[in-house]
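To start, the structure under review is shown below, and the notes come after it.
After this line comes subunit A, so read on.
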Amino acid sequence: MVEALLSVDRVEMRFGGIVALHGVSFEAKRGAVTSVIGPNGAGKTTLFNCITGMYQATSGRVLFNGRDITGLRPHAIARTGIARTFQNIALFGGLSVLENLKIGAYRHGTSGLLEGSIFAPRAQRDEKAAQRHAQDILDFLMLSDIAGKKPSELPYGVQKQVEFGRALMQGADLILLDEPMAGMSRGEKETLVQLIRRVQSTLGLTFLLVEHDMPVIMDISDHIVVVDFGRKIAEGVPAEIQKNDAVIAAYLGA
Partner candidate 1 sequence: MSNGVTAYLVRLRHNALPTTLRVIGVAVLLAILLYLPYVLQFRSIFGVRLSNMQLLNIGLSQVNLTLISIIGAVSLNYLTGCAGLVSVGHAAFFALGSMVAAATGMHLKLPFLATLVAAMLAGAMAGVVAGLPSLRVRGLYFVLSTLAIHFIVVFVFAEYQYAFHDVTGVAVGDAKIGSFEIDSGIKWYFFLLPITVLSCLLMRNTLFHREGRAVLAMRDNELAAAAAGIDVRILKLKVFAFSSAFASLAGALQAYYLSNVAAEMYSLNFAIQFIAIIIVGGMGTIGGGVIGAIVWLLLPSILMGAATEVKSGPGDFASFLLAHRPQIVNLIFGSIVALILIFAPHGIAGFLRPLWQRMIGGLPWRGRT
Partner candidate 2 sequence: MITTGKTRLRAVFIGTLLGLGACVADAMAFESPQDGVYTDRIDWGMTADMSGPASAAQAPWGHGFQTAIKAINEKGGVNGRKINVLTEDTRYDATVERVAYDKFVSQTPTLGTSGMGNSSAQTALVPLIKRNKLPVIGTYTTAKVAIDPPTPYFYGGFCGFKEMAQVGIGFFTDHLKLQSPKVALVHLDVASGKEYSSYVEAAVTARGGTVKSIPIKVVAADATPQVLEILAMKPDYVAIHGVPTTAILVIKAMKQYGIDVPAFAITYLGTPGVYENLGPDAGKNYYFVSCFSPASSDPKAAAEMAAAADKAGFGPLKDDINFVAGWVVGTTVAQAIAKVGAEPTREKLADMLNAGFTANTSGLSSELKYTAADHEGLHGLKPLNYDYSAKAFKSYGDYKDFDKYLK
C-alpha cells in the first residue's frame, strides 16, 4: 500500500452565498499521477487554490506529508514542497526563460537584497546553484536554445513547458499542474506527457493534474477524481471512470 502524500479532507469553499466546493475529499498517492477532472466551472481550480493557499478553505483540512497545511499562506505552502502551474500561464513576463526558472530556485537560497547588491559570497553561491540547476532543467526540457528569450516571444506550448520547468526547479515533492495541455498541439502534448512520465520515474515526483484533454488524462493518470458542481462524483482508475454513468452524464449531459 502506497502512502498518501497529499490528503484533502472534506474541503469546503464558499464565496459569499455561493458554495464552490462541498466538502471534497481525496488522496494523492506518493509517486503517482492523480487527475482531477470535471466540466467547466465544476470547482477544479478552486480546489487547487485551496490546496496551495491562494484561497482559505471555509472548512476542511489539507494534509501534506502528514503535516496540516490548512491556513498557511501560499509562499509557506510552497516552501513545504508543493509547486504548481496555473491555468492561464503565470510566467514572469519581464524575465527571460532562464530567469523564470531561477525564480523556481528561490526557496533553496538564503541571500537577501543587500547581499545581492554587493555580490556577497552567499548571494553568488545562491546564484551559481540556481544557474546550474536551471541549466540542467533547460537541458532536460531541451529548451536551452531559448534561455535568453522573453516568454511573450515563445509559442503557447513552449510557455507551458517553461512554467512546468519552473515548477520542477522548486524541487518540490508534489507538483500541481492546472490544465497543462490546454492550447497545445498534439505533438506538444505528447512531449509533455513523456516529460511528466520521465520526471515521475526518474525523480519519483508526485503529480496532481487538472486537465480536459481526455485521451491524455486516461493515458497518463494512475487515479482520477471527478468533480461536478463542487462535489466529488466519482473516483477510480481511468477504465472505471470512462464507464461511470455519472461521469458520462456530467460531460455529455443526461
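Definition applied: a contact is a pair of C-beta atoms (placed from the backbone, for glycine too) under 8 Å apart; a residue touches a chain by one contact, two chains touch by 3 or more; residues count from 1.
The candidate set was assembled so that all candidates are chains of the complex that A comes from, given by their letters.
Note that the structure is a prediction, hence the values are computed from the model and not measured.
The contact partner of subunit A in this complex, picked from the candidates 1 or 2, is 1. Subunit A contributes residues 52-54, 73-76, 78-79, 83-84, 86, 90-95, 99-100, 102-107, 109, 111-119, 123-124, 126-127, 130, 148, 166, 170 to its touches with candidate 1 in the complex.
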